[in-house]
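A single protein chain has been omitted; all remaining protein chains appear in their positions.
Then we have chain A:
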Amino acid sequence: MLNIALIGNPNTGKTSLFNNLTGTYQYVGNWSGVTVEKKVGVIKNKKGNLIDLPGVYSLSPLSKDEAVVSHFFVTEQFDGIINIVDASQIERNLLLTMQLLEFGKPLIIGLNMTDVAKRRGITIDETILSKLLQVPVVPVIARSGKGTGTINDLLETNHQTESSFKIDYGQLVEDRIKKIISMLPSELSIPKRWTAIQLLEGNAEVTKFIASFENANQINQIIQETNEYVKRELGVPTLARWIYSVRKEFIDQVIAKSVVSQQDQDKSLTEKIDRVVTHPLLGIPIFLVTMFLMFKLTFDWLGLPLSDMLDGFLSGSLTNWLTSGLNALQASDFIKAVVLDGIVAGVGGVLVFVPQIFILFLLISFLEDSGYMSRAALVMDRTMEMVGLNGKAFIPMIIGFGCNVPGVMAARTIEQPRERLLTILLTPLMSCSARLPVYALFVGAFFAKYQALVVFSLYVLGIVVALTLAKIFSMTILKGEFSMFVVELPPYRMPQGKALFRSTWDKGKGFIKKAGTFIFGGSVMIWLMSYAGPGGFDVKMDDSFLAMIGGVLAPILAPLGFGSWQAGASLITGFLAKEVVVSAMNIIYHVPNADSLQGLLSNEFSPLSAFSFMVFVLLYVPCLATVATIRKEAGSAKWTYFSVGYALVIAYLLSLVIYQVGRLLGY
């Protein structure tokens, strides 16, 4: 089996190409930093594995996801490289290509986004480019898969042709390169010339790699000498700078020969849109309005009628079928109870909200794919800077709206450790989709006319709390320097129907799967605990084990407006997965459908206490999967406990304030 590495600058379409070459589906986003971990898939023709690496501008790592790439080059065996190059940014993209070519492995260039380049007045002659770089250049459209067939064929024939590419870095540097090469051990697993150049360039991963070699100290000395020489004789601040300028000169020549640039006629639509949506004053209001419209569609305009229909089916036809089926099989009362009061109530209670979740995911996918989300990060940059972060930290947070787990992982793209930790700690405050059923249930019962507005306020509250805490943490426990935010704004594009539905399905299918597995299991267990008590089976629910457990929390929760054992019990189960809060409520209140649960809830909650409850659910604790991810990503038990602890405190305080102040105001 061949192992082929897929590599390129951020947001050039690597993951799209990966999906097309392997036939798998992997999350694709129109922004930088979607892939933070290398992933391996089998190429469709079964000839080899394709390794999708995070996007990087250079092989010298700055952030953790970039280190993944250098680490890969240094330590792993592979047979070839597919370098995906963004034709519209060819100059910058080729800088990475130079480093890859020097590695000497067979390389294929996938030239992507030639359409965007054309619109910008850039036309590339791939035959000349291929001749100059001495490697095959294949024009591809990564999103639709055009050109992947050619790449597939080339993989079979090209993998033996090692690249013999060489740039001359000038007499003196070349001498030093030779000297370093002679000092490297003969059995070195990576190309020597490449290693020497990377060392001179200051690649931290390579330096780490050779640190154990016997000549490491002498090599470091040569590097230092060369650095000083370059400064003195060539008038360049660093050796890395010199290497960069030599490569840049080479690239300029390549471009002069292979690229035809015309005057950019079309002051593109992207720029026109950006002038409005990234406006310093209008930017944030536009972002908020976009979010509000998203919820308006999700709840009021589309979601509600659909979810009513589903509710009708689940509590009507389906329940009737199941009842008569169970009767026909002469099932005992116990079995009937577990199926109807446990499974149907618990799983059905959550499934009812599937339409809302899918609509929201569809809208988020649309915004992501169109390129707007990168603008949202840019727009938030100034606000984020005020609280000790920068716009880059907003991207993991936006990802967190879908699910906090990939959100926390996306924090890897942040170079500065302090900012990274801060982002990891705060991303769980973003309202993930698992919390949506809880909101949907309560807004339906208490805020029928203002559903979208109330849910919108919760999402915004999550952001505001995160920003406030960022400010507090960066002034107290996480003091440190600030870093700059540079974001690349991809051109806007109309999301493609197929990709859009796929990405929506991909985000949403997990929810349905969860309903069939964990929520099913959780519902059965919750039902059992509500059916059994110290007095035996089939006890009154108030005497059940569940009531006992929930009852412990009730007095603590009373000042927040929901001091019942029912609320306590459902919140405990929510730690495993937040949707289960809704399942638990359905089972506890033992009602046939969402409508009657909402009716019943209005006896237990007031609109004020319902809002306080939703705020508590928004903030109280990250779910188990998120906690485990924080533990891995932060690499510290202390910070993991902290992330759970501070969330509980904040949730309690905020719900308390909301409920008590609300009562004083007469709500």
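Going forward, contacts are C-beta pairs under 8 Å (C-beta built on N, C-alpha and C of every residue); 3 or more make two chains touch, one makes a residue touch a chain; residues count from 1.
Note that in this section contacts and distances are computed from a predicted model.
One chain of this complex is left out of the view, and of "FeoB-associated Cys-rich membrane protein", "Extracellular solute-binding protein", "Heme chaperone HemW" or "ABC transporter permease", the protein name its UniProt record gives is "FeoB-associated Cys-rich membrane protein". The hidden chain makes contact, of the residues A:L453, A:I512 or A:M525, with A:M525. For the options A:T319, A:S570 or A:T629, the residue in contact with the chain missing from this view is A:T629. Interface note: of A:D79, A:E385 or A:D506, the residue touching the hidden chain in the full complex is A:D506. Although one chain is not drawn, its touching partners on chain A can still be listed: residues 22, 24-27, 37-42, 49, 68, 71, 329-332, 334-335, 338-339, 343, 403, 405-406, 409, 506, 510, 514, 517-518, 520-525, 528, 576-577, 623-626, 628-633.
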